[in-house]
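Removed: one protein chain of the complex. Kept in place: all other protein chains.
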Amino acid sequence: MPPRLPGKPTGLVLPFAAHQLTTTNVPLRMFGIKSITSPQPNRFNSGPDLPLLKSTPAAALERKLNSLPLRTGAIAIKKGMTAIFDPETGERTPATVLQLDRVQVISHKTLEKHGYYAVQVGSGWKHPSNVTKALLGHFSANAVSPKRHIYEFRVRDEKGLLPIGQIINADWFQEGQYVDSRSNSKGKGFQGGMKRWGFAGQDRSHGVSLTHRSLGNTAPGQGGGSRVYPGKKMPGNMGNEQNTVQNLRVLKTDPENGIIIISGAVSGPKGCVVRIQDAIKKAWPQIQKAAIESSTESSADPTA
Amino acid sequence: MIQLKTLLNCIDNSGAAVVECVNVLKKKRAGTVGDRIVVVVQRQRNFDTGIGVSAANKVRRGDIRHAVIVRVKKEMRRPDGSYLKFDDNACVLINKSGDPIGTRMSG
């Protein structure tokens, strides 16, 4: 059927197209079947009820709202392992001894400036002649001595930003609370697939020759066809990568010597840097409010 | 560490001498002291009582029975960090309701 032309001017029928008509003066042909729904000005789905997009920094912040600790953590040095006996029950708990050495808040990361809240913390001491000028400027601008180790600890909001220059000691953590520890595992060097990924290897005998610990097939038998899938588990450098151990209980703290004893093991060799922060999978420790308040009060003195 | 095919000494007077584990109950791992297992009687005990073997023995070779492990070679850890281990694996036969089949235990 040939399309019918309308009898009257089309601009009245289709107001949305009026400007087109007026600007270009192209005669608009009307077809017999008209759409009931009004055309959408935007081809993307938008509206007030739609959920927030998941790939924006704002969405990431909202997503992490419940899993970000309220207060900052501390940088510790692993000193070794021992065991703690409970004198009443006689229970023995394997434990790791950590030491905090001159842990101090260096600077802050704020939502306005950096897009998230975090506390930059440093520990130890480094001779100024071994520090780059850029870092020296950073330290001197914040009135902090040069630090050997610098790490950031994310916090949920600005309430968790400890004042700059505040010293974090072992009493920052309460006995009995849970912490997460983050440290680099012991480096194992370049390792094969059996040690690195737990591959089964091949037979000792049955005609296997010189390939007892080899990788085996990497592409066709695994669905790759003529290529190797990205991320294929292969030999390579093993260890010396960050490992988080969650929910370690703080058994004892000794603020005088900066010693924290936490239950269980922590990745890495003796002397490695361990970052500990309130466990995100346990209730936040009860002290935090009091501690933050008291710390802000006490911090007024050293900075002044 | 009692698992499939482990041979255990039976230390009661039910008549079994050596039994073989065929299953560890309510566990996906190896059994230890106190665990219930299913066993097959492999060797009977000979009592020098004058009575016939069949009369004294409540179980026979090839019987499938439940048992409780009482000694294991694998060391057991205590909460205070001490370990205890025995030189053999041993068990006591029980019936399905949990009562011992034998009347005495030796050791």
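Structural remarks
Order of writing sets the chain letters: A and B. Residues in each chain are counted from 1.
As a convention for this text, contacts are C-beta pairs under 8 Å (C-beta built on N, C-alpha and C of every residue); 3 or more make two chains touch, one makes a residue touch a chain.
The working rule: contacts and distances are computed from a predicted model.
The chain that is not shown carries the UniProt protein name "Mitochondrial ribosomal protein", picked from "Catabolite repression protein creC", "Mitochondrial ribosomal protein", "2Fe-2S ferredoxin-type domain-containing protein" or "ADP-ribosylation factor-like protein 3". Across the entire complex, the residue among A:Thr110, A:Asn257 or A:Gln286 in touch with the chain not shown is A:Asn257.
Here one chain is not drawn; of A:Pro51, A:Pro87 or A:Gly221, the residue touching it is A:Pro87. Contact between chain B and the unshown chain involves residues 71, 75, 80-88, 90, 106-107. Chain A residues in contact with the hidden partner, per the touch definition given at the top, are 77, 79-80, 82-90, 92, 97, 99-102, 104, 124-125, 128, 133, 136-137, 139-140, 143-146, 167, 169, 252, 254, 256-259, 261.
The rule is simple: only the chains that are shown with their structure count from here on.
For chain B in complex with chain A, the touching residues are 79-81.
Of all residues in chain A, only 83, 85, 89-92 touch chain B in the complex they form.
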